[in-house]
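My questions all concern the structure below.
With one protein chain removed, the remaining protein chains of the complex are shown where they sit.
The block that comes next holds chain A.
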Amino acid sequence: MPATPPPLIPCPEGLYCPEGGFFVDPVRPVARALITHGHADHARAGHGAVMATRQTLDIMALRYGADFTQSRQVAEGISQIGGVQVSFHPAGHVLGSAQIRIAGAGGTVVVTGDYTRTPNAACAPWEPVPCDILVTEATFALPVFRHPDPRDEIAKLLASVAAFPDRAHLVGAYALGKAQRVIMLLRQAGYDAPIYIHGALQKLCDYHIAQGIPLGELRPATVARGKKGDFAGAIILAPPSAFAATWAQRFPDPVICFASGWMMVRARARQRGVELPLVISDHVDWPQLTQTIAELDPAETWVTHGREDAILRWCEMHQRKARPLRLVGYEDEPE
């Protein structure tokens, strides 16, 4: 092989593409950033120029204000940036989430960002993108993570609501993605009562509705003088951090639920004081991750963040070339 530069280099700021002169999901302000999705640990404010899907740009503007970057470009079709061609493809993770395909002299790279192959009514579905180098996340990369069908988890929630009509069900769900996913799962299960939401979810839920995601009737759960009985039998969504706040005191004897892939592990659920764990994940689980690698059959697999040891071991067992990037700054699940 001639001495072509590596297509991507892990740096303290994030993954750098020397041929294109940009970073993917940088964790510090840089001149030029390509962003996979709007979660705070991937999408930060203060870059010189940002390229992302229209929805991700909208979400960043909602979260950080319109001046979150000096210039922005909507990712559409194939763009030439420096010496590489760049295109964005749905990742199925949250609204606007994308995998980024980078084709250059060294071959084709796909950076998955966070992704899931489980159907998600709150965004476009993941699609396979053939590549030479797959740069994948590994949040749930342990063989114990085989996430159940989210519809079964929602059925558990509805059964609990029926069994405890006098108690409020407080569901911890992150503001971007998880909350809307849970709402859509409830709606698809036939739950058409109003769903109450914490103030921190309002803007992003409004945005989903404007983007054509039919979330149904949502009501604010922030009435300061609401009587405790008002929320009996209701489903209330809030960011998990709200459970620690006085906000949670207004509900009648709440059933604390938490929608997360981590809820598979009992100790994790109990540690958080969760009474009803709902295993609903927006990331690939172990079977999906290994299936993705097997199907795309890349020459190399690079692992960005998560439990990389197990997936590296799996690649080794299957004679697949793999390397850890050990990128720092990405959280298991953003708050």
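Everything below uses one rule, namely that contacts are C-beta pairs under 8 Å (C-beta built on N, C-alpha and C of every residue); 3 or more make two chains touch, one makes a residue touch a chain; residues count from 1.
Heads up, the rule we're going with is that contacts and distances are computed from a predicted model.
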Check: With one chain of the assembly withheld, which option in "DNA ligase (ATP)", "Oxidoreductase", "Vitamin B12 import ATP-binding protein BtuD" or "Xylose transport system permease protein XylH" matches that chain's UniProt protein name?
Finding: "DNA ligase (ATP)"
Check: Which one, A:Ala121, A:Val265, A:Leu296 or A:Leu325, makes contact with the chain that was left out?
Finding: A:Val265
Item checked: Given A:Cys17, A:Leu276 or A:Leu327, the one touching the chain that is not displayed -> A:Leu276
Notebook entry, point to check: Of A:Phe88, A:Trp247, A:Trp302 or A:Tyr330, which sits in contact with the chain we cannot see?
Noted result: A:Trp247
Notebook entry, point to check: Taking the entire complex into account, which one of A:Pro12, A:Gly48 or A:Pro143 touches the absent chain?
Noted result: A:Pro143
Next item on the list: Could you list which residues of chain A touch the chain missing from the display?
Entry: 142-146, 243-249, 251, 253-254, 256, 264-267, 269-270, 273-277, 307, 309-310, 313-314, 317
